[in-house]
Every structure is written in structure tokens, then in C-alpha cells.
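All protein chains but one are shown in place.
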Amino acid sequence: MAQSTIPAQPDSGLVIDQERTWMHQLKYIFGLLVRDRSGTLGLILFLILVFSALLAPWIAPHDPLLQNLSNSRLPPIWSEGGSWEYPLGTDNLGRDLLSRIIYGSRVSVTVGFFGVLIAAGLGLLVGLVSGYLGGRVDNVITGLVNLVLALPYLLFVVFIASILGRSLINVVLIFGITDAPIFARTTRGEVLRLRESGYVESAIGIGASRWRIIFDHILPNLLGPMITVATFEMSRMIFYEAGLGFLGLSVPPSVPSWGNMLAAGRKYLIASPWIATFPGLAIMFASLGMNLLGDWLRDVLDPRLRRIKK
Amino acid sequence: MDTTQMKRPILDVRDLTTRFKTLQGTVYAVNGASFILDEGETLAIVGESGCGKTVTMLSILRLLPEPPARIDCGQAFYYDGTTSRDLLGLSRDEMRHIRGREIGIIFQDPLTSLNPVLTIGRQISETMVEHLGASEDNAKKMAIDLLDRVGIPSPERRYNQYPHQFSGGMRQRVMIAIAISCTPKILIADEPSTALDVTVQAQIVKLVAQLRDEFHMAVIWITHDLGVVAGLADRVMVMYGGQVVERARVNELYENPTHPYTIGLLGALPRLDEKEDRRLVSIEGSPPDLYLQPFHCQFAFRCPYAFERCWREAPPLIDLGNRHKLACFYDIHKGKPRDDIE
Partner (left out) sequence: MQRYLLSRLIQSIMILLAILVLVFFMVRVTGDPAVLMMPRESSPESLAAFRHKMGFDRPMIVQFADFMFKAVQGDFGNSLHYKTPALPLVLKRLPATVELAVGGLLIAVLVAIPLGLVAGSLPGSFWDSVARGLGLLGQSIPNFWLALLLIFFFAVRLRWFPSFGRDELSSLVLPAIVMGLPTMGALVRLTRSAVLEIRGEDFVRTAYSKGLRSNLVYVRHILRNVAIPLVSVIGVHFGYMLGGSIYIETIFSWPGLGQLVEQAIGWRDYTLIQAIAFFTSLAVVILNLLTDVAYAIIDPRVRYGN
């Protein structure tokens, strides 16, 4: 409630202010996005990633699993010996790299998306319980969260993955569970902050029920930070999935994933470097896009940080 | 009758205008502010939050980061006993010698205004080392003395402590010690007691009064609390929306407020009909929109007496006699627009 209505004076040349509708808010945010080129870039990369994953069967020029040994290790289009049929070249089994990369995005997006979903859901629940109930429950939960966070992440993920075996579900579950503490911590932090701020006290004072408080007051405030964290964590998961694939611990070798491709390409690094280069580039751009998007989201969704351009 | 001693003006600010460039537009923070501060005089600057009081002071001391801030025009003549110089035209180096040495400033929030990782003793003595060329040891001795002077017990022990180990009131005393350490000619106090308890407020006010008398400093005291003003100030300046609206000696202002905003602030009503009971007056409307370039009187939006001239131009500061200045087109006592302003 900030707009003063100005009495229109004759010849005053003054503008009468409009009410800030949500339409204006949206336009404002969009304006921020356009002005912030890195945020736009992040969004574009993110969309490319998602669309590749969703539309893979329709946009990939070849079957990613189709082996054709006579075409093995063809270079990309701009090198000598390359052709438009295999724009990014082929791997050691003659499979089209471009198609494999496009299909590989499915694994990455699935892992990233569902992994984050599980982690966020779990973390949200744990964080809410911990922050809202406080006391002993809080201490125990925080202890557990700190424990998981104190572990050398990579090592334990590799450890578990090697035990559980190669499958997409395993990978999603591993990431979902091991990443939950980060969401739990964020949630708990927000809940505590809101509790301290008197926001919740006044709601209780008016007689709002516990569930009401959670839904109407706490959850909306959580949305911003959670989305920001989710974006960054998704980027990390894409990263780590590729890493696991590189060690041969992610999805089975028959499934095209960027990590698997990197592992396979390593052997041919000297002779046919493109086999390893392109999957790596894909990982990098996917990661970059999500990091940029996350940065931008953080700037937009957390007004407190808006002053400081990160 | 002018009963005050004729003193030299030590600070003469003319038409100070400061703007900020932000993503949402230009903020017209200070719009043509002018005032004179005499030697040894205490001037109170009064106004609501956002009226430009702090920005005016920061502009004079050149403490605003140049983008996004910009001092569009104005002069601030400082007389140091021998020469008069325009502070707004000095080089960075020259300005550095003025700050802390000739003009000291105390800020509103003593917690955030002190460096948390340095001892407060260091924060006091570093000014003296810089400006007075004192050795570290001498500066330490003087600092301990100052701590004692501002009323901090066990100053030798306290010298080595950190800001978080002090209470709010004590921290403000430390800030005062820092500001007066080089015996400046002018002390600017930007709402120094606002963030503190009421009892502590009174102590701080008393302390500043004592130090002012002891060191013969001129004081500019910024506040939005008129009660504080009454006991301390010689003259009062009222600001609104970056403009100076009224200026007068304390008694004069309280007895004869002439600007509708001042009247609103003081809760007084002009006695057009002899009403015995006084109502609690509040000023209608909301604070001025500083994104609008003020080619008008900023108070016009809320003024019950505003008429078309008030929207056309910004009222100049006119002299009502008795060192009473006013920026308003309306004559409240006569109940009609003034006709003596061209």
C-alpha cells in the first residue's frame, strides 16, 4: 500500500500513479531478466536441456544405440573426413555422437529433476519438523543433518553406488537421499527465521491453527530459497551423475549418458578426442546454464540480496 | 530584538542538490537546501525519515559513493578560522584532512558503525595518529583519556575490548569519543540516540551538550524527535522531501511556527476561531514520492492550504525577520496566499 493518489491539478503536468498489479510485477521481473544477459543465457541453456530431454526421439538424427562398426570414429563435420550425416562424429562403435548426447540429456535431466524432487521433498519435511518442533527433535535431526554434510560426499556416493549396482533408479535415490540435508538445512533456517520474526507469533495470536500457519505463512516464504537451492543442486547432480558414469558406476553402459560417454572416450583421447570432448561440453553447458539461472533466481527471489549484485 | 551574539558563520550551505541514480529511476533526495551554521551554535535538523537530513550531511562531507549519488549543484563554505573554502569543490585529499579533523560525525547505529574486528581503542586512536601525527603510545593515552571523558568506566581495560562487548549506549559514547578526538570545530550527530533506550538517550544528549561547551564546537543535531531538540538547540531547521521548509531560533519556532508542516509537527493549530480544546493533529497523506522531480513544493500533496502556485514552483526561502526563514507561498496567519513573493 504505497501509492498516493494525487489530486489532479490543472496544468500541473503530474502523472497519476497506477496500482501495482501482478501484471506489473511480472513485467518487472521479465524486464529484470532481459536486462540481465547472464540470466537469460542460463534460462536458454536450461530450456535447451529440458527440450532435448523431452523431445529426444524426435530431434535426434539417429538411433543412439545403433552400432555401425564401419563408421567407427568418424570426426565431426568441420574436420577432414566428417560429414553432415554425423555432425559431431561417431564413437568407437560407430554410434552418432550428436544423437547420443541428445539422449544423454534424458539421463541427466531425469537424475537432476527427480533427484532434486526427492531431496527437496525429504528435506522440506525434515526441515519443517525440525524447525517447527524445536527442542530435542531439532537437536537430533540437526545432528543427523550435520553428520551427512560432514561426510566426504564424493567418496560415499561412490561407495554406495558401487554397492548398489548400476541403475538409473539407484542413482536417483542416492542423490535424492544424500542431497536432502541441504534442503533440510535451508528449510529449517527459514522456519527459524520466520519464527523469530514474530510473523508466526502474530499468526498464533490471531488463533490460526498449526496447519494454517504452515501453509499460509511458512511455505510461501520457503518457495524462493528452495527454488534457488534446487536449481544449484540440480546442476550438481548432473555433474555427479556424469562423474559416476565416468567411473562406471552410473547407468548401465548400454544407456547413453554423458558420463558413460566420457569414460568410453577416454581411451581414444589422443586419436579421436571428440568422443570425449562433446559430452564434456554438454555437461559444462548444462551445469553453466543451471548455475546462471540459479544466480539470477537468487537475485530475483531474495529481495534482501538484491542490493548486492553477485 | 536580536539578542544573540553576532558570531561568524562556520558553515554556509547554499542550494545543495543531491540525486541518486537507481534502477527504478532518479531519487531526488536533497533539493536546494540552504542553511548557515554559526560558530559554537547548535542547529537541530528535524524532519521525518527520508526527508533528506542525513543525505545533506553526507553530501557536505562527501561521504556518498559517487555513482549512484551525484551532487548536482550547491556550495558548502567552511570557515576554518583563516579561510573559507567550498567543501564541495575540494580534492579528495583536501577533503580527507577536513573529515575527522575539522568536522566530526556520529552516526545513528553504533553497532554497525564500529568495525567488529578492531579494538575500540584502536578505532579511537587511529584518527589521532592520522590527523595529529601522534605516536601510537600517545594516541593510546589520549584515547583512554577520551574514554574516561565520555563516561566509560575502567577505560584502560576497555581500550582493548571489542565493540560487541559494549552495550548500545556505551558504543555510542565510543563513537562520540572518536568524533571529537581531534577536537573538530563542527560535530554532526545523525540521530545518535534514536537507536537507544529513552534513559540512555537523555544521557547521550547531556554528554554531547557538555562536550560542546567544553570544546566550543558547533553542533548539527539531526533528529525526528522534537523533544530532544528543545533542550539542546539554538536554532532549528525543518526539512521535508529534500527541501528546507522553515528555519528559526528554537523559541521562535515553538511560539510562532509558520509552515503548515511545522505546525502539523508541533500539533498546533492557528487560532482562527477561539477554540479552547485542542485536538490531536495528525498530518494526512503519505510521505513524498522522491522519484518526482520537485518543480513544486513537496508538501503540497498533504497541505490543507495548497493552491495552484504551490504546484507550479518550489517556494524560495524568504526571511520573516528575527532570523526566521520560511519556504511557503501561503500566509497562515492572514489566511491567504502571500503576495510578497515574486
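Letters A and B mark the chains as written, and numbering starts fresh at 1 in each.
Note that in this section a contact is a pair of C-beta atoms (placed from the backbone, for glycine too) under 8 Å apart; a residue touches a chain by one contact, two chains touch by 3 or more.
Just so it is clear, the structure is predicted and the values come from calculations on it, not from any experiment.
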(message) From the list B:Q165, B:N251 or B:S286, pick the residue that touches the absent chain.
(response) B:Q165
(request) Tell me where the left-out chain touches subunit A, residue by residue. (result) 143, 146-147, 150-156, 158-160, 162-164, 235, 239, 242-243, 246-247, 249, 262, 265-266, 269-270, 273, 276-277, 279-280, 283-284, 287-288, 291-292, 307-310
(message) Even though one chain is hidden, which residues of subunit B still touch it in the full complex?
(response) 61, 63, 96-101, 104-105, 107, 109, 112-118, 126-127, 130-131, 161-162, 164-165, 175, 178
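By our rule, only the chains that are shown with their structure count from here on.
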(message) With centres defined as the mean C-alpha position, give me the subunit A-subunit B separation in Å.
(response) 51
